[in-house]
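Up next is subunit A:
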Amino acid sequence: MTQIKDIDRSLYDFKDDESDFYRLQEGLTEETVRRISGEKHDPAWMLEHRLRSLELYNKIPVPDWGPSIDGLDMDHISSYVRANTDMKGTWEEVPEDIRNTFEKLGIPQAERRSLAGVGAQYDSELVYHNVREEVAQQGVVYTDMESALTGEYADMVREHFMKLVPPSDHKFAALHGAVWSGGSFVYVPKNVKVEIPLQSYFRLNAKGAGQFEHTLIIVDEGADLHFIEGCSAPKYNVANLHAGCVELYVSKGARLRYSTIENWSKNMYNLNTKRAVVEEDARMEWVSGSFGSHVSYLYPTTILKGDRSYCEFTGITFAGNGQNLDTGAKMIHIGKDTSSYINSKSVSKDGGISTYRSSIQIAKSAKGSKSTVDCASLMLDDISRSDTIPAMDIRTMDADVGHEAKIGRISDEAVFYLMSRGIDEAQARAMIVSGFADSVSKELPLEYAAEMNNLIRLEMENT
Partner candidate 1 sequence: MKKRTVNHIPALTWNALRVNGAVIEETPALHPEKTAGFGKLPEGVSCREISFAEALEWLAAAAPEEKPEAVVAGKVPIYHPQAFATGLGAEFDELLEEGGCRVELLEIEDNVRLTEPVHRNLDFEGEGNTFVTILHVGKNAEAVILLDETGRDAENAGAYISTKAVLEEGARLTLVKAQMLGKGRKCFDDTGASLLKDASFSFIRMDLGEGDVYAGVQAELVGKDASFDAKTAYIGRGTQTIDLGYNAVLRGPRTKAEMLFNGVLGGHASKTLRFTIDFRRGAKASLGEEKENLLVLGDDVGIKTMPIILCGEEDMEGHHGATIGQLDEEMLFYMASRGIDRKEAERLMVRARLDTVLRTVPEGGFRTGIAKYTERALEA
Partner candidate 2 sequence: MSGPLLQVSDLSAGIEGAELLHHIDLTIREGETHVLMGPNGAGKSTLGNTLMGNPAYHVTGGRIFFGGEDITELGADKRAAMGMFMSFQNPLEIPGLSLESFIRNAIRISTGKPLKIFQFKKQLEAAMEILQMDASYVERDLNVGFSGGEKKKAEILQLLMLDPKLAILDETDSGLDVDAVRTVSRGIEEYQKERGGALLVITHSTRILDSLHVDRTHVLVKGRIAETGGAELVDEINRGGFERFTEE
C-alpha cells in the first residue's frame, strides 16, 4: 500500500505579522457588539439588529446533531479583528504584506485575466474592491457591505439583509447577526447578463479570530451572474471561526451561479450559512468544493419559491486527517413544477470524517415537482469515516423523487488496469479520485478546476 501523505499546505500557510493590527478583547458581550457597530458607523436599525441577534445567540443552544464543536471556545474568540487599512480600489494601494498574501493566492493575476470584478477580504474587512468598467456601466453594483448600508442601495439592503437567514435560524446565524463585518453586496439590474464572473476572496490571517462576512446578492429579473467565492487561512494552533452568511435573491427568469472553493486551514470551524430564494422560471446553481477546515457545517439551502424554478447543487468534500466535514444541501420546493438536482461526492482519508447531510422538502403546493439526489462516497482507508444522512419530506402525490447513494472504495481492478498501462500506484489512485471528482471540477471555471485538481493531487500524492 502506498503511503498517502497529507497535503503540503505551504501554498496557503504563509502568514503575515499581525502585531500592529487593531484587536478587540476576546469574548462576546453587548459592549463588544456596540463597539463593533460604532466602529462601523452602522445605521440605527443595524445596531438594533445586532443587539437582537446577540440576545438570540445567548439563548439558542449549540446544535446537538452534527460534528462536535467542543474545541471552539466562544469565550476566547475575538470576534473582530481588523487590519489597519481602509479599502482600496487598486492593488498598489493595498499594504504590501497583505497584497503579497493575495499575490501568492493568485487573486490579482486572476482578476486581470478572467474576472469582471474582485473583492478581497482580509480578516474582518474588505481591503480591495474593483469592478471592470464595462460591467459597472451595465449598472452592476459590486461593493462592500458597509458602503452598501449607507449608499444608493441602502433601502434595498435593509429590505433584504438577514431576511432569508434570520438570526433566529440557528446559533451561528445569531452570532453572525451580532458581529458580522465585511462582505459584498451585488446588484445586477433587470436583463443584464454579466458575461464574466465576479469574485470575492476571503482570507483569515489573524490567530484565534473569527470572520463573519456577509454576502448579499440580488439578481433582478432576467439577469444573469456567476459569482465566485474563495476562502483560505494559514494554520495556527488556536481554533479560528468562520460564520459567514450568504443571501441570494434570484428574481423571475434570472440565473445565478455561485461557486465556492473553500480551503480554510485545518484549525478552522467553518459554520457558514448560505441560502437562496428562487423566483418564477429562475435558476440557481451551486458549485461547492470543501477541502479545508477542521469542522464544517455547510448546507447551502435553496427555496424554490416561484413556479418552474430550478436549482442544481454540485459539490465535493474531501476530508483528510483531523477534519470532520459535515456538508450537503437543502432544497425546499414550494412553487409548481419546480426541480432540484443534487450531485454530491465525498472522499475520506487519513482518519478524516465526511458526512453528506441533506433535506428535500416538497410542500403540498409544489405540484409537478421533481427532485433527484445522487451522492457517492469514497473511502480511502479504514481509519476514516463516511456517513450519508439524507432526509426527504414530501407532502404531495404529484412529485417525482429519486435518491441514489453509493459508498465504496477504489477498486483494485481499476488500479491494476491503470498500473498495467505503466502508471504507478500512487498516480493511479490519484487519477481515480480525480475522475471521481470530475463531475464537480468540470462545473468550475478553468483555473478553479485546475486549483481543485491540484488540491486533490496534493492530498493524494507525496509531492
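Operating definition for what follows: contacts are C-beta pairs under 8 Å (C-beta built on N, C-alpha and C of every residue); 3 or more make two chains touch, one makes a residue touch a chain; residues count from 1.
Behind the choice of candidates: all candidates are chains of the complex that A comes from, given by their letters.
Just so it is clear, the model here is predicted, and its values are computed rather than measured.
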Practice problem: Any copy counts here: identify which of 1 or 2 touches subunit A within this complex. | Solution: 1
Practice problem: Note which residues of subunit A are touching candidate 1 in the complex, please. | Solution: 63-68, 324, 353, 355, 357, 359, 361, 364, 377, 379-409
